[in-house]
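Part of the complex only, each chain left as placed.
When the chains are written out, they are named A and B in that same order, and each has its own residue count from 1.
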Amino acid sequence: MRFEKPVPITEIARLISAEIIGEKEGVASGINEIHMVEEGDLVFVDHPKYYKACIESPATYIIINQKTEFPPHKALLLVSEPFEAYLKIVQHYRPFEPSFKQKSDTAIIGENTIIMPGAFVGNHVSIGANCTIYPNVVIMDHCVIGNNVIIQGGTVIGSDAFYYNKKTNRDVHYKKMQSCGRVVIEDFVEIGANCTIDRGVTGDTVIGAGTKMDNLVHIGHDTKIGKNCLFAAQVGVAGATTIEDEVILWGQVGVSKTLIIGKGAEVYAQSGVPFSVEGGKKYFGSPVEDAVVKKKEFIWIKRIPELWDKVMKGTDRK
Amino acid sequence: MRFEKPVPITEIARLISAEIIGEKEGVASGINEIHMVEEGDLVFVDHPKYYKACIESPATYIIINQKTEFPPHKALLLVSEPFEAYLKIVQHYRPFEPSFKQKSDTAIIGENTIIMPGAFVGNHVSIGANCTIYPNVVIMDHCVIGNNVIIQGGTVIGSDAFYYNKKTNRDVHYKKMQSCGRVVIEDFVEIGANCTIDRGVTGDTVIGAGTKMDNLVHIGHDTKIGKNCLFAAQVGVAGATTIEDEVILWGQVGVSKTLIIGKGAEVYAQSGVPFSVEGGKKYFGSPVEDAVVKKKEFIWIKRIPELWDKVMKGTDRK
């Protein structure tokens, strides 16, 4: 998440009751997770395992729960609970703004775009030109939709990430990781009916130009879908995954989180993709394998009874 | 289903044109299916196979299609079609009340709860404090939602049970079992976008406190979900199943009806659970097995060609 305008680091420190160690004069441009940060950003870390990665990341300001060495041009913001500090910052700089009307006053809608009845357009949404938003679509705050986009009825764009921190204290078992990211839908994308596309936690979920999705498709938070992909009905893609251009996923395929599907890969119906796969190939099975290999396996399985008979005869003869 | 106030059994008998055999003076507190009944309830049975179970259940009044022995403190309500009698009672004491406005006058909504545009709140719905109900959510009649609950856009709470009686007469193939139960969602539950949670047929579908569900999840009628469960996107759980506390179901898992998943079980993505499974273990496959056993099976399958070669060589040598 990028702040609307840069925020003095002293203001952030005051908000989260942090001690600043290092550079106190700067301004922060945003707050992001480790894999999304840029120079000028805040990042947060509470586990020593990730200290080094965060301190060496492009982030300038590290919200951390222990004093640690760091480069001269950066600063630590020392707090006891970095995750809580993150939530405070999000709630302060991107507060939830409940809408009480269907189309928010802060939404920008392009020429020739049709928004049909019952569709909800949240705060700070931007929709390009020549789009058709069918009835009862929901587009939540801060989402960005390009030109010539079609979204069929009942689809929800920008629902919260399904992302929780497991807590071991009595009161709360799972603590919600507040989403402050966006969904960005590029030009000429078409999305079917009753789909759900979650916003990024701090970054963007992106649907690349020209990609087409059928109905009841789910796309998780921070996932990047390339250009000109085809996803058939009831496909589900988990969070923080990258699907390159021209990938085809047939009906009811499931794709796990934080993996990469290479350009032009094609995954047959009902397959499950639990790890990264190379582009340009066809896959089948749950877990997926090369489709040709998988089909041979089906034939081998059918030969077990024959194999059994051969072995039994061999045994008899002895 | 519990009646709003106890109903004289003679009034019920008149409504369904039943002959009362036994205790005529009492009042009925509600009507329920055999596994849900309490003392004072009506129950109904049309198959001799279930006569004994119904008569010996806690129910006080048995709607039945044949005279049968029964304990002294109970009563039979003799009718030719007990199922039709059940429907008549439900239609009379919990009639469908169509709503013509988005928020019914009989709904009770707690403090600081936000109901966003396009959300529908039916008759006699109760929603606690500090909830966020996102746009275009549907909460049907009589459902009960606790405090600090979040429901993302487009989700439907309290749709009818998918429950039909097969009829052999000409006109009707499947006769709808009219739902008169509820959905009860406890505190700190979060439900994703475009989910569907069916009401109980006569009892409650329950989502336990602290449970979190991702998008496009389906929960069937009368199913009881424990506390602090995690269900990933596109999970489907059929009717009258019990899922104990802290169960994790990953994406696209399917769970069949009337079974039990033990506390803390974890089921990997795309698995199918057709029978009860013990808690505290990890499962995989369709049908599911212990995940370690299942993974070994994949390795064994890959060894069939090698096995074939060995057997063929052995055969050659002879």
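Basically, a residue touches a chain if its C-beta (ideal position, glycine included) is under 8 Å from a C-beta of that chain, and two chains touch if they have at least 3 such contacts.
Bear in mind that the values here come from a model prediction, so they are computed numbers and not experimental data.
Of the identical protein chains in this complex, 2 are displayed in place, while the full assembly in this structure file contains 3 copies of the same sequence.
Definition applied: only the chains that are shown with their structure count from here on.
Residues 96, 98-102, 118, 120, 122, 136, 138, 140, 154-156, 159-160, 162, 164, 172-174, 176, 194-196, 198, 216, 218, 220, 234, 236, 238, 252, 254, 256, 270, 272, 274, 286, 297, 300-301, 303-304, 307, 310-311, 314, 317 of chain A touch chain B in their complex. Chain contact summary for the complex, chain B toward chain A: residues 114, 116-118, 132, 134-136, 150, 152-154, 188, 190, 192-194, 210, 212, 214-216, 227-228, 230, 232-234, 246, 251-252, 269-270, 301-302, 304-305, 307-308, 311, 314-315, 318.
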